[in-house]
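The complex appears here without one of its protein chains, the remainder shown in place.
Let's turn to subunit A:
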Amino acid sequence: MALTGDLKTFNFVDILQIIAKDRKSGILLVEWADITVAYYVKDGQIIFARPVDRVFRVYAERDFDLLIEKLRISKDNLSKTVERFLVDRLNLKDGVFSFTPGFVKYASNNYGIVFPIEKIIMMASRGLLQEEVERKISDEMLIFEPAENIQDIIKRAELTPEEQKVLSLVNGERTVFDIRKDSGLDNLTVDRALYGLLALGVIKRKKKEKKQKPSIALDLLMKIIERIKEL
């Protein structure tokens, strides 16, 4: 099932978050205003990018190793295509995307990842506009807490000193307002960092402490359940 959308309303941080989460494999196709680029995704990492004039070719050439051999691209140069056709375009907002999982065959398990997806997510978050960060950092009273087992992710993300500072202030008690104030950084820098860290999964929204006990008798609830089943 393809995931489709528009970069204006679902930016690159959001897309890469989806790809990274379950270590998806497949093809991410982005129709930019000037060119269409196919991004080859293997186990949640973008390993190769190439502009395409005819999209059907992407879906016809399923053997990845045969493809790069045909294109005369060495494994060492794969990351340069990612840099040129993705990293340099992360701040462009005009484009539509579709991600189709599966179907590309990879012979190797090592294509030399220079730009881990975690690093690209943070790069993309640094270029988010105010209106984009507000979609997730929508309330200065939001509270985030650190996730567990995040050291490897942080290492691959190559956080800037500002992002590290923001991360260090996330403790499950400080609000977004507090983090902005305590960091001494401008609001947009803090919010971009939080947006990226949330996408990486190294921070998460703090769980509400206690839900209220439902105000209904058990026998009435059971009646409702039975009634719904009968419908």
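The working rule: a contact is a pair of C-beta atoms (placed from the backbone, for glycine too) under 8 Å apart; a residue touches a chain by one contact, two chains touch by 3 or more; residues count from 1.
To be clear about the criterion, contacts and distances are computed from a predicted model.
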* Structure fact -> Among "GTP-binding protein", "ABC transporter permease", "GntR family transcriptional regulator" or "SufD protein", the omitted chain is listed in UniProt as "GTP-binding protein"
* Asked: Per the definition of touch given earlier, which of A:3, A:73 or A:188 contacts the omitted chain?
  -> A:3
* Quickly run down the residues of subunit A that touch the omitted chain. => 1-6, 8-10, 14, 17-18, 21-22, 135-136, 138-139, 142, 147, 198, 204-205, 207-208, 210-216, 218, 220-225, 227-229, 231
